[in-house]
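Attaching a single structure in structure tokens format; questions to follow.
Left out: one protein chain. Kept in place: all the others.
And now, chain A:
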Amino acid sequence: MSHAPQSALPVGHYAYDDVDRTFLKQRVAQFRDQVERRISGALTEDEFKPLRLMNGLYLQLHAYMLRVAIPYGVLSSSQMRALAQIAQRYDRDYGHFTTRQNIQFNWIKLEETPDILGLLADADMHAIQTSGNCIRNVTADQFAGAAADEVLDPRVYAEILRQWSTLHPEFTFLPRKFKIAISGSSQDRVAARFHDIGLMAREGENGRPVFEVYVGGGLGRTPVVGVKLRDDLPEEDLIAYLEAILRVYNEYGRRDNMYKARIKILVQALGVDGFRDRVNAEFSAMDKARYKLPETIVEAIRSRFGVPDFEEAGNGPEKLVQQRKADRAFDFWVQTNTHKHKQAGYASVTISCKPAGGIPGDVTSAQMNLLADLADQLSFGELRITHLQNVVLGHVRQDKLYDLWQVLEQNGLGTANVGFITDIIACPGLDYCALANARSIPIAQKLSERFASPDLQREIGPLRLNISGCINACGHHHAGHIGILGVDKRGQEAFQITLGGAADQAEVSIGQIIGSAMSEDETVDAIARIIDTYLTVRTAGESFIETCRRVGTTSFKDAAYATA
């Protein structure tokens, strides 16, 4: 039996209409023209660069890289198939899911890019503003619309912000890139405080939402935890207030030094009160009627989202209990890779893109097609990409989990490691990236093999291990309980270890470097010793990060640098 969407609207994301499609076609035509002007020489590379970046096209070490937007991480099965087709036809048969819920293709030819964008447009997709000094893809909670603890669906607001920021006339040449994340629950699953703007929604008194607004968070070479700017921003002021923040940033953000150009530096320079004063001055001076977001618009956008047509739970939950009892490996997978659903008889499933020894976030076109089929059969045709580089099926019947798990197992996607030490975030690193100091992928693979044993991982418990190939921190190493940072040590690739970072719901902190850099193999061994130390000193039920906070880093540091 199929769970394919009943209505014409795609479940979980905004349905394009003819106007949106015309817009995308115009955008493709514009880019085709820009590519021609570049090839003819009418545009210099310096002039072309921001134009291609605004279409997600980077020039990397070996080829162009194309970053495709997956707004709030949600896509339909047919869109996933379009990505598979691009991987197969224009890349080397795979793609890479990123921590900003997008997908990157690493082996792209400039001349073919307009055709790829055309193919994407046919699937209601694009690469607009996935790069460049503009407002980037707005990210949201991967369990949106499904989580039992959700207050409201953040995707509706992420879509409103996506539309509002698309080719925004004033904010397309900002001092630096600008990232917004939005969470629909008080459980922060989007790392809101590591974004330029982080929004946390909750229900307001009149039944309409209000937002806590955080500003000035970020990773990169200067990691900063965002500060709270507003506690209770009403829905109708959402756009006006963001306009005000961006106006202040566009006017005062530094442009003399790209390393000091992010909004976090401006917030630090003015102080949070000084910054807030300017934003409020701008906010009170602006024409409110023009920028108001009325309830009717929110509801109009919401009405373009398909909603799943859930069935009765029946005896699904009991069946699941039986199946878990009968199969220990399945039971482990259910424990780690499923999340509580608000609808009785359903669960959200996280499919790990991190098999033992694999490359975090890399998915082949065959796997993409399989995921699309599974979404059609089991989850209303909807898929989500998480900021931890995994894929989520949002709404799976509990009595289908066993079948699903078996298919995943057969296709290398059944790893039961979500939230564990091998659920590693890693950036592309020196294998692809022109800015890298070191390769992130091989060390991720070695660590993933080292800790591959399911029993060992369960013994270690929740642990976030993040790897970046350089100080730009695309792999979120600052936010890892254990972070690994690639550095250049006299011309050699080397790695520093950080401890104590977190972008968890309860606490946000930045990891501290514990000592000098080591080689790849030394680093892997040092991490194994850190884990051994943790297993020895932890108290019952204490997670790695809790132990780290309780005992500090000294004993871990001693362990890391102990030579046997």
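In this text, a residue touches a chain if its C-beta (ideal position, glycine included) is under 8 Å from a C-beta of that chain, and two chains touch if they have at least 3 such contacts; residues count from 1.
Just so it is clear, contacts and distances are computed from a predicted model.
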From the options "ABC transporter ATP-binding protein", "Oxidoreductase", "Membrane fusion protein biotin-lipoyl like domain-containing protein" or "Phosphate transport system permease protein", the chain left out of the display has the UniProt protein name "Oxidoreductase"
Which of these, A:107, A:164 or A:310, touches the one chain of the complex that we don't see? A:164
The one of A:35, A:82, A:174 or A:224 in touch with the missing chain is A:174
Per the whole complex, from A:26, A:453 or A:516 the residue touching the absent chain is A:26
For the full complex, which residue in A:9, A:59, A:225 or A:286 touches the chain that was left out? A:286
What chain A residues would touch the chain not displayed? 17, 19, 22-23, 26-27, 29-30, 33-34, 37, 42, 47, 50-51, 133, 160, 163-175, 239, 247, 250-251, 255, 285-287, 290-291, 297, 300-301
